[in-house]
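All protein chains of the complex are present and in place, except for one that has been dropped.
Let's turn to chain A:
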Amino acid sequence: MSFLLVQSLSGLATAATLFLVSSGLTIVFGVTRIVNFAHGSLYMLGAYLGWSLIERFGGTVGGFWASVAAAALGAGALGAVMEVGLLRRLYRSPELFQLLGTFGVVLILQDAVAWIWGPEDLMGRRAPGLKGSVEILGQPFPLYDLMLIGLGPLVLALLWLLFTRTRWGVLVRAATQDRDMASALGVDPARLFTGVLFLGSALAGLGGALQVPREAVNLHMDMAIIVEAFVVVVVGGMGSLTGAFLAALLIGQLQAFGILVFPQITLVLVFLFMAVVLILRPHGLLGRAEDAPPSAAAAHAPPMVAGRGVGWAALGLLALLAALPLVAGDYAVILLTETVILALFAASLHLLIGLGGLVSFGHAAYFGLGAYGAALFVKHLGAPMPLALAAAPLVAGLGALAAGWFCVRRSGLYFAMLTLAFAQIAWSVAFQWSGFTGGDNGVLGVWPSGWASGKAVYYWLTLGLCAGALGLLRRAAFAPFGYALRAGRDSSLRAESVGIDVRRHQWFAFALAGSAAGLAGGLYAFAKGSVFPTLMAVPASVDALVMVLMGGVQTVSGPLAGAALFHLLETQVMRATDWWRLLLGLVIVALVLLFPKGIVGFLAGLRGRS
């Protein structure tokens, strides 16, 4: 009994931190309608800043708390800079650009923090005055955690006062409800939003700095917390502070007790919880049923026309690609193989984004499912390569069919969050179920059959399969199926009123895109000889989005060019430096700001102008 109570209390302490971070995220979302991926990075920055300050000044009670406050202010200041430099230009962009742009900041900050503080975990000192523990029903409980438990409701109360009792808070709420009307009434939204970013980021920084006495500060804090904070915000209802508080409490308890009951699937548990909540209460626990955040992509969707002579051009390109191994060396052939695989991966994601307007933030899950499907068939059943390759799209397609059924029930940002959640579930299973998947060590020794072991032969096999799949995807895009997807994106109201079952089309598209990605994943597994959980992690999904974005969302051929360019950059430029995250982050931010139509779209625009 007393053990359960202490477990529950430690869940409350976790919830307090979670709430601090999530409240910042939900405030920022409520006002700017941007889901800030970099929020977790500001939390991490708060932790690092806090560590440095506490090391120097944290010997006294006053010094400790001043350090924590200064770290929070530092994170807040960076958030304000981010608003002025990046977010301000993205308020009217499609959510794809907003999510990607802020993810670029994640990458930049990762390298910046590693550069300043180094890669080692940093242990901070304990908080002066709160070092001991108290006895609760005979069990020791850290005083510091007890303080955190009290801090959560205190912050909620202060925020509530701020938003209901101060002029600034009322203006922020007004701008939240109607940005245009607020600015028409003489409120300067730019300054207001900068202030909101400062507040939200400072809350993240506060949460981070408060972690210093509890756990080692490390470079993985950002992704770990942002994914959990997403879940809290979505479960609580996006934009709702009280909802975030409630959700943080629930998820804190779920984690505290989940680890006792299901130690193998603790990571999966929170995402399952989120999926269940969203099915029962589509807008989260306390979210308002407002209009879904509009998909700006739909508003600007230009006509898509099947160009003349594309078939011949594609055949020519295919012949050229097929002839390349005759002149190119092994390394170039390996590079080409990977590029072709990534082209199929990007094209499958483009089916969802370009035609359906469905921005998936977890498409790597299906690439990974295909890769793991193939690898596990080989490892556990001793299947030959052709059989394993046939299994890849099937496994991924079934996974996508299951996940898609949930995901297409929501649109816009909620869709993105749901796909992210399912990708995290897939990743957690691969990571935690080590008996079956090999866990962190992955699956090794997945080599092609003897006849396909030559680099050139495997390349031709890959080229043939990918070209076939790409051809099918392109056919589907211009067939009634692809048109119906676009119809649902252009105007779901009109589509439903002429008998188009939008949701079912989206569901099938999700499964189709998933199985195409699965084929790409299966080919990738044999090309590399191994698979790892990172194939399904968030950065892998973002890579795919960057490829699509580089090529341009509006053209069917764009993703192919995007994949080629991305892979070239990745292998030739980024891997040559230790700071490739910084580079990739800068590339993403530049893409989002400079080429809103992608590179192919940009070139087409130039051609149109001249």
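Here, a contact is a pair of C-beta atoms (placed from the backbone, for glycine too) under 8 Å apart; a residue touches a chain by one contact, two chains touch by 3 or more; residues count from 1.
Just so we're on the same page, contacts and distances are computed from a predicted model.
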Among "Circularly permuted type 2 ATP-grasp protein", "Lactate utilization protein B/C", "Carbon-monoxide dehydrogenase small subunit" or "ABC transporter ATP-binding protein", UniProt-listed name of the chain not shown: "ABC transporter ATP-binding protein"
Contacting the left-out chain in the complete assembly, out of A:F163, A:F478 or A:W579: A:F478
Residue of A:M1, A:V261, A:L493 or A:A576 touching the missing chain in the full complex: A:L493
Missing-chain contacts mapped onto chain A: 298-299, 301-304, 306, 472, 475-476, 478-484, 486-487, 489-491, 493-501, 505, 508
